[in-house]
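Following: one structure in structure tokens, then a few remarks.
Incomplete set of chains, arranged as in the complex.
By letter and in written order, the chains are A, B and C; residue numbering begins at 1 in each of them.
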Amino acid sequence: MKVGVVMGSDSDFPVVVKALDILKAFGVKVTVRVLSAHRTPKEALAFAMGASQEGIEVMIAAAGKSAHLPGVMAAMTTVPVIGLPIMSSTLDGLDSLLSIVQMPKGIPVATVAINGGENAGILAVQILSVKYPELGEAMKQYRDQMQLEVLEKDESMVQKTRDYR
Amino acid sequence: MKVGVVMGSDSDFPVVVKALDILKAFGVKVTVRVLSAHRTPKEALAFAMGASQEGIEVMIAAAGKSAHLPGVMAAMTTVPVIGLPIMSSTLDGLDSLLSIVQMPKGIPVATVAINGGENAGILAVQILSVKYPELGEAMKQYRDQMQLEVLEKDESMVQKTRDYR
Amino acid sequence: MKVGVVMGSDSDFPVVVKALDILKAFGVKVTVRVLSAHRTPKEALAFAMGASQEGIEVMIAAAGKSAHLPGVMAAMTTVPVIGLPIMSSTLDGLDSLLSIVQMPKGIPVATVAINGGENAGILAVQILSVKYPELGEAMKQYRDQMQLEVLEKDESMVQKTRDYR
């Protein structure tokens, strides 16, 4: 089981690495590439078209501003493509979000929150778990762990706010 | 292979039915429900929690305004949840989109375009195709068909604009 | 008289504590919890459903991004729920605001300004004062105090700008 992870610029890495860490924690292999829909279009298309062949079963594509990379990937493969909008220096990420999510009829991109690196990784795992039930089990444990962390914070909060009770 | 399709209100049906038609065309079975995160929260939760048991492998959740249904579904199952934002009478769908896509760390919703019924269906098929390769093949044919339609329109356009050549 | 205060993440505390300080100043007891509509949905629901039983008469729910917590709380109790939108790192709080305020017909959330911690507390006191007239009296004094502070600032300003007269 393998996920293809592409980003439009290496400056997107700090967000993308959160997805990589999730995938690693679930034992999912990745191929990570810097590919630009505009500056290296041929390489981008080649990667998308060969993805399935290469054993890639889900793709994550991160991009900012006029974020065309996820849509361009999605157009060249039938592997599900997760779009990860990156906030750039202007417009607070709204441009990236709309460029990725508002795909026309026929070619969807599964969009997650602006800068939502972890969620891109988690969604990839959930999609893979349709085929690999062990990932579904692992995801349940991951959620239990998340829950425990929130419950601990809940308990701390109850302590911390004792004086207000 | 089965997809659970839920909508927050039966007024969302004209958009949702486009997803159903796609799923039917690909031979994917569906369970369709009207469930409200706010008005029938218990039924909504029960459906989400039992989804996997019931054989549902992907879920589509459509909702408008403060569109909580997709996120609430996603919180109660590890099955991937596709969020379909419905444009309501105010704010042009921006509220629905942001309520669905901006999910916090840990629980992603795979969001498609506002009123993007077809794309919700197509994305569901693509996710299922990770497990069922025959769906991937069918999707390639579907794309070929789409391509043919665009090519025909292209040809018509070339004819139609002859006088401008 | 007691107010239930829940937040989606302990990182919301710096905003929420302003509500707590207001409530403390008015002698209103609170129960403060970290509950996530998405990561600890069962605890969240249990809290909402038991709130009235536990003596809670008004609830404040703070959340950011796809801020579902206030709506989910409101769906499980008839106690009035005040929604407090938290500004997150993208979109300047607009996502939180729309997710909370645009509730569908049937389940309202009484929404205050983005990051409006004090106003969430004050609104809770005003709602309680419908039943407890002494809180209404205290609120009048609080307003008189606020007014005095503005009047003092007014006077300082008159001094400070003497050279422009």
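In this text, contacts are C-beta pairs under 8 Å (C-beta built on N, C-alpha and C of every residue); 3 or more make two chains touch, one makes a residue touch a chain.
Keep in mind that what you see is a predicted model, and the values were worked out from it rather than measured.
Novice: Whole complex: how many copies, 3 being shown?
Specialist: Result for the total copy count in the complex: 8.
Just so it is clear, only the chains that are shown with their structure count from here on.
Novice: How would the subunit B/subunit C interface be labelled, same or different, where same requires over half of its residue numbers to be shared?
Specialist: Mostly same residues: over half of the interface numbers shared.
Novice: If subunit A and subunit C share one sequence, what is the angle of the rotation that overlays their CA atoms, in steps of 5 degrees?
Specialist: The superposition gives an angle of 90 degrees.
Novice: How many angstrom lie between the centres of subunit A and subunit C, each centre taken as the mean Cα position?
Specialist: Centre separation, subunit A to subunit C: 33 Å.
Novice: CA centre of subunit B versus CA centre of subunit C: separation in Å?
Specialist: About 35 Å separates the centre of subunit B from that of subunit C.
Novice: By residue number and range, which residues of subunit C touch two or more other chains?
Specialist: Residue numbers touching two or more other chains: 9, 36, 39, 65-66, 90-91.
Novice: Touching residues of subunit C toward subunit B in the complex: what are they?
Specialist: Those residues of subunit C that touch subunit B are 8-9, 36-39, 41, 45, 64-66, 68, 71-72, 74-76, 88, 90-91, 94-95, 98-104, 106-107, 109.
Novice: For subunit B, which residues are in contact with subunit A within the complex?
Specialist: 52, 57-58, 78-80, 82, 97, 101-114, 116, 118-120, 122-123, 126-131, 136, 139-140, 143, 146
Novice: Which stretch or stretches of subunit C touch subunit A in the complex?
Specialist: On the subunit C side, the touching residues are 7, 9-10, 13, 20, 23-24, 29-36, 39-40, 43, 65-66, 89-92.
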